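Here the structure comes first, spelled out in structure tokens, and everything after it is commentary.
With one protein chain held back, the other chains of the complex are shown just where they sit.
The block that comes next holds subunit A.
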């Protein structure tokens, strides 16, 4: 393959909507380089902080690992013991970290598009990596999903990818359907049909799980949020019923094409979205996704380091 992509450089990485197909591929290629052992040397000590106003152990830890692997100094932050509890705004918290010398921050917050005000603020100079905003964007998750697919197939164009499960509550579903379409893949949907609303219909058709498993290259499952379903008019949530109707059973897995793969952003409800014994089966890339998450986050942080001319050498 003689794909040439340019090294990515971004002031902030907050939304997949800002990225072109070429940018996405450049991030993937950079992440692959890190996976293959690439290292960078910094011009001076660089400091990062992970401001998780909404908790997420997995994403938080993955960012921290990525930062440490890049040689960044990680400054701790605990929202429960911070001045937030005294009523300090997010903007002031970010500016405080900036004032004490932090260069890059990864932020997660409940509020959709929290980053817009920060980016628009002329006094905020730190690089912002979005670790998830409400029901909005989650670029590092989307990029790690794309990297995992690209590693498997070497391309997106023409691939059939099904997104199955709790579509309406998922930021993964939204950003992935947009990015996959931009990259030339064909998106399909599965799961309870009531979650397949018009916004999804624009991107691809809904098919029963029994048809999807036989045709797809990638089966991407989404976590079912028990509490949300239990509140449904149908009364209590039944894991068994969901699994039988919409989940990946061993029988369904046996009908998947040989080359196809199973993905899930995790944590998996074993026995609900995916049968317990399939979570680590040959087709499953669930732990590979988490593994790739670190390299993708290294690429994201590197793009902001490059933008600030803080990299001395890449090797």
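One rule holds for everything that comes next: a contact is a pair of C-beta atoms (placed from the backbone, for glycine too) under 8 Å apart; a residue touches a chain by one contact, two chains touch by 3 or more; residues count from 1.
By definition in this document, contacts and distances are computed from a predicted model.
Asker: Among "NADH-quinone oxidoreductase subunit N", "Glutamyl-tRNA(Gln) amidotransferase subunit A", "Transcobalamin-like C-terminal domain-containing protein" or "Dihydroorotase", find the name that the UniProt record gives to the complex chain excluded from display.
Answerer: "Dihydroorotase"
Asker: Of A:65, A:84, A:182 or A:239, which one is in contact with the hidden chain?
Answerer: A:182
Asker: Could you tell which one of A:41, A:88, A:121 or A:157 touches the chain left off the display?
Answerer: Here the residue in touch with the unshown chain is A:157.
Asker: Can you name the residues of subunit A that touch the chain not displayed here?
Answerer: With respect to the unshown chain, the touching residues of subunit A are 1-4, 6, 21-22, 24-25, 155-158, 182-184.
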